[in-house]
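The structure under discussion is supplied below as structure tokens; questions concerning it will follow.
Only one protein chain is missing from this complex, and each of the others stays in its spot.
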Amino acid sequence: MSLEQFKNRNVGIHTYKTLDVGTPPNTGMEKFTQVVTRAVKGELFVGLWVVMREMINTLVKGDVHTVKYPFEKMPISPRYRAIHDMLRLLESGNYRCIGCGLCEKICISNCISMDTRYDEEQRKEVSEYTINFGRCIFCGYCAEVCPELAIVHGPRYENASEQRAGYSLFEDMLTPIDKLNLQQEYDGFGAVSPNADENITQTPLAY
Amino acid sequence: METTLAQHIVTDLPQVTALGIIIKAIIILAVISAIAGFGTYIERKVLAFMQRRLGPMHVGPFGLLQIAADGIKLFTKEDIIPQNANKFIFMIAPIITAATAFIALSSVPVFPDFTIPEFIPLLGGVFVPSIASDLNIGILFVLGMMAAGLYGPLLAGMSQANKWGIIGAARTAVQFLSYEVVTGLSILAPIMLVGSLSFVDFNNYQQEGVLSWMIWQQPVAFVLFLIAGFAETNRTPFDLLEHEAEVVSGYATEYSGMRWGMFFIGEYANMITISIIASIVFLGGYDSASMFGWLTIMLKIAFFFFLMLWVRAAWPHVRPDQLMWLCWKVLMPLALVNILITAIVMMV
Partner (left out) sequence: MSEVQTVDNMISITIDGTEFKAKEGEFILNAARANDVFIPAICYLTRCSPTLACRICLVEADGKQVYACNAKVKEGMAITVDTPNILEERRAIMEVYDVNHPLQCGVCDKSGECELQNYTLELGVDSQSYMIPDGKRETTDWSSVLHYDSGLCIVCERCTTVCKDMIGDAAITTVKRGGAELDKGYKETMPKDAYSMWNKLQKSIIAPSNGTNFTNCSDCGECIAVCPVGALASVDFVYTSNAWDLKRVPAVAAHSSDGAQIYYEVKPTSIEDRTEKIYRITNEWSYVSLDGSARFAYDFQNTTATKDEEAFKNAINAFKKADTIRFNSMITNEEAFMLQTLKEKMGIKLYNPEVKAFQTFLHHYEAASGNSLWTTDTDAIMKKSDFVISIGAALRNDSPAMKYAFNNVQKLNKGAGFYFHPVGDTLIPTFGKNVQVFNHKVGLEEAALYLVLDLFADKDKLSSEVKDYIESFKNTETKTIKEKKIVTVREMVLNEESGEEEEVSKKVTEMVDKEISVTSNGLVSLLGGDASKFDDVFAKMMKKKEHFSMMLGEDLYYHDKAENIAKLVALVEATCNIDVVMTPPKSNALGVALLCELDDAQSGYTIGYNENGDFRLSALGTGDIDIPAMNQQEGTLTSIAKRVLPTNAAVEYNGYELNDFMKELVDAPALTIDWTVMLPTDKGFKSLEFDTLPNSFSNDGKDNRGYRLETCHVEAQLPEVAECDQSAVLEGEIAYRCNPARQFNDFTDKSHEIFETFSLYASVEKAESLGDKVEVVFENGSITLDVVADAKILGDIVKVPDFKSAQGVYDLFAGSRYQTVTLRKV
């Protein structure tokens, strides 16, 4: 699915069609006439035919719309904002998260928190990271603000829990290291915009 | 031939009328209850197919045991009686609905008289009349019983100390009483033609093939009766008594468990009753002469039952005021005119 159609936010009244419903009957005679006309015109039978046709389709062609949900799942749009995933760098397997804390800051329901520290390699390391899914409203700001595309909304949308506040820790969201090859690059919410290259002014490098 | 007491009873069964009637009553009760339950399954399935869904699928093959599951649920569910309800009336109201529905069924014939074949042990050779009790005022009795069924929802709604219930009860009174008139008037014309109130006479009146069916002589009466029947059984498009979008659950708001279930057994039993009446009065009933008379009437009944589901899938329901308008300003005058014309034709 391309993102272009989602980026068009020019939804206005020009896309609506006005329906001519005529004038409602006023006098008793008019009402009576309306009833008779409608009864005789067979509109009622059109309705009956439509549902009968659907029933025949269902039974004969097996044209059923029901998704047997727990056994059968529909593919989900990349823009859908489900439970977060923390991604790794594909080459090294290191965390993409650099612990900048922007997600923590931008989170409007204040449900992200992280602990960082100075590690042995003189780098900033995320020692603990958690999202309180009891509070998270899945607005997607964290994914949008993340400069490293480290936190994204993944496809896992089944998040019913026995408790109101479900916490998720870093390890729960992180791509398992042995499944690194299955890690999907994310083209949905918060992804690099299609015209990102045009927006960047080049920085001269001396080497 | 050794005669035991059992054999004696069995051979003399038709003669022992009271016992035969009791057995038939039990059979009717059991079968109709089962059909009513099965009707809910059929209804859900048919509605699902008409909306391109699957309907119940998980309990048993194709969801067939869903009825059992629902039954277990209804029987085991807590029977809640609201604090401020009139307890006695609240408790008996569903029984009135169910009872009247079944009592009505006692005087409708469902299939031709027959003799149980000889090869069946014990019961072989027993003559079985088509009807539990062939009253000479059959139609009047059935319509009367169905009218009495009005007390179920009415008392239920009034006793439960709930405004939705009150509204539901009010609607019950208005709707049932009004349409009682149309039912009676619409069926009066056929009665005039047949000259009897017995269903058996109606059946026999239409035994010369399809063309002899009452529907050809009385199409207007048929349509009126059907419409009134929908209203009497509280079916879409006239399901105003407990329309969820308007009055939560109407007279059934406070009911739970099997008490609630009894309203629905009653409703489905009524649906079957109406289907049977329509089949016998307008569509020729069973063919007493034919081997498959019972099958034809079964098909006719099934068609009317299906029609009710079909209509529910296709049509929206009407407003209460439209309902009344339709009854008193359209249907009742039409029924009167129909009687008048029938009478004139008969006199001429």
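As written, the chains take the letters A and B, and residue 1 is the first residue of each chain.
Just so it is clear, a contact is a pair of C-beta atoms (placed from the backbone, for glycine too) under 8 Å apart; a residue touches a chain by one contact, two chains touch by 3 or more.
Since we're looking at a predicted model, the values are computed, not measured.
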Chains in view that touch the one left out, judged over the entire complex: A
Contact with the hidden chain (one of A:Thr23, A:Gln122, A:Gln163 or A:Asn195): A:Gln122
Residue of A:Leu44, A:Ile76, A:Ile98 or A:Leu174 touching the missing chain in the full complex: A:Ile98
Interface with the undisplayed chain - residues on chain A: 98-102, 104-105, 113-118, 122-125, 128-130, 147-148, 201-207
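Everything below uses one rule, namely that only the chains that are shown with their structure count from here on.
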Chain A-chain B separation of Cα centroids, rounded to whole Å: 50
Footprint of chain B on chain A - complex, ascending: 28, 31-32, 35, 44, 47-48, 50-52, 54-55, 57-59, 63-66, 68
Touching residues on chain B, where the partner in the complex is chain A: 46, 49-54, 57, 310-311, 313-315, 325-326, 329-330
